[in-house]
Structure formats: C-alpha cells, structure tokens
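Right, chain A next:
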Amino acid sequence: MSQDPVIEARSLNLTFATNDGPVHALSDVNLTINKGDFVSFIGPSGCGKTTFLRALAALEEPTSGTILVNGQTPDQARQKRSYGYVFQHAGLYPWRTIAGNIKLPLEIMGYSKSEQLRRTDEVLRLVELEDFSKKFPWQLSGGMQQRASIARALAFDAELLLMDEPFGALDEIVRDHLNEQLLELWKRTNKTICFVTHSIPEAVFLSTKIVVMSPRPGRITDVIESSLSVDRPLEIRDSTEFIEIAQRVREGLRAGHGSE
Partner candidate 1 sequence: MTLVVFAFVFWLVAWRMNVVLANSAASKTRLIKLVVPIIFGFTILVVWELVVRGLSVPMVILPPPSTIADTFLAKLPILWKDFVQTFVKGALSGYLIGCTAAIALAILVERFDFIRRGLLPVGNFLAALPIIGTAPILVMWFGFDWHSKAAVVVVMVFFPMLINTVAGLSETTAMQRDLMKTYSADPWQAFIKLRLPAAMPFIFNGLKISTTLALIGAIVAEFFGSPTLGMGFRISASIGQLALDMVWAEIVVAAIAGSAFYGIVAIIEKGVTFWHPSQRG
Partner candidate 2 sequence: MRRSFLPIIVVIAGLLAIWYAAVVPMNIKMALTAAERSGIAVTPVGAKERRDRSAMLLVVQNTFAIKDTFALERPRLPAPHQVATELWNSTVNKKITSKRSLVFHGWITLSSTLLGFAIGTGLGILLAIGIVYNRAMDMSVMPWAIASQTIPILAIAPMIIVVFNSVGLQGIFPKAIISAYLSFFPVVVGMVKGLRSPDQMHLDLLKTYNASSTEGFWKLRLPSSMPFFFASLKIGIAASLVGAIVGELPTGAVRGLGARLLSGSYYGQTIQIWSALLAAALLAAALVALIGLVQRLTLNRMGMS
C-alpha cells in the first residue's frame, strides 16, 4: 500500500438544515486515504458515511473544512471525471441493453466508438457478464444488475471508485460471491475504493482500512488498519485474526452508540 494520498479530509463539517432543526451529518472529520487502499465506512444509520461519500463525489457541499481529491476540490475532480460512483440500486436504464448501459458514461465523456466497444467488452468480461451484453436490465437478476452497475463505473479511466452499500439489497449468498469478485477486481485494477456498508463481516473481509463512524453528530470513532493479507479466501472469515478485527469494529460501534 503506497503512501500517496488520494483523498484528504481536514476538519470536515457538514450540517443539513431540516424542518426539525439542524442535523450535524459530519462533525470534524479528519481522514487520509492513500492510493490503492480499500476503505470501508461502517456505522449505524445517520452516522454520516453516505454523506461523506457524497461529499467526496461533490454531490453534497461541506459547511466548513476541506476535502481534497487528487489534490483538487471534489467538484474539480468531478469535472475531470476522476471517480466512478456505484449507488445502492443498480439504476440501469431499462431502455438500453446491458452493453448500452455500460456505454452511457463513455458516450457522455466523448470516447470514440471503437474505444467504447473495447472498454465495454473488457469490463463485461471483468464482471463475468459478457454473455448478457445484449439483454435488457429487467431480464437480469438483482445481483447481475448490480454487477453491471459496477462494470459501468469501471468502464472509464477513473482511479477512484465510490460505492454506497452496493450489495445491501441482495441476499447473503449472492453477496458473498460478489464480495469475492470485487476483491479480485480490486487486486487486478489497483483502484482506490471507498465502500460504505452496514455489514461488519463485509467491511472486514474487503478492506485494508476500516473507518468506524457513529451518529449524532456524525463522526469517526475509529480507524482500523487491517492486518489481513491481500490474498484472502472466503474461509478467512473464520480465522482468529478476522474475528479480532471484527470485534474491534464492534467495540468501535458500541462506543459510538454509548456516548449518545
């Protein structure tokens, strides 16, 4: 893991004004994420993990403090198309085939026709959906749709991948399979991944760094550098090392919960 910072957040604050008064979604967040990291954000609802991800994507404006993505503001990074975003739901366009959906960002960003074809084939093979390129989204299962959504985010040259609970709507068996695939993908493409999740085993299994957050106000309670090796089969979830890290995460969550 390099020490080359891709994301730097300093004294980040984000407050929403709502009808029931101000909501402190993010309070004094300080975090550095390096190139090639796989960082999970975990915490209960309202802890600010999705808000942080959205702030990185320039989908939310911080109230105070700074974020730097690749040394630029999030909006500059957005205009440079520096990241791919994967939402909780696949959000594929029902009127386009799977291949057509993958081509969507490529068309917008002005890649040539031959480039579009090459990249679409490449990422579909990466997520093992090459046989479904001509199908429509409703003909695919939820898991496959989400894989297509990930492929879409990988199709263009963004070194950063932002994923907001992408597997939350899927059942456990599909989830495990997708977790393995995602890990493989990360190793092969060497991208920096920020991954929001509710699931402790998922966070520990996937990450090199785990950021534990808690709500009211949204803040970081713990940052855990994972000691697990990069090569991890699913069985590693029963190892002692894994369980220790998971316990540390659980403690971090409880601590945040208890201080309310």
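Here is how the candidates were picked: all candidates are chains of the complex that A comes from, given by their letters.
Criterion: contacts are C-beta pairs under 8 Å (C-beta built on N, C-alpha and C of every residue); 3 or more make two chains touch, one makes a residue touch a chain; residues count from 1.
Predicted, not measured: the structure shown is a model, and the values here were computed from it.
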Neighbour of chain A by the touch rule, complex-wide, chosen among 1 or 2: 1
For the chain A and candidate 1 complex, residues of the former touching the latter: 57-59, 78-81, 83-85, 87, 89, 91, 93-95, 104-105, 107-109, 136, 138
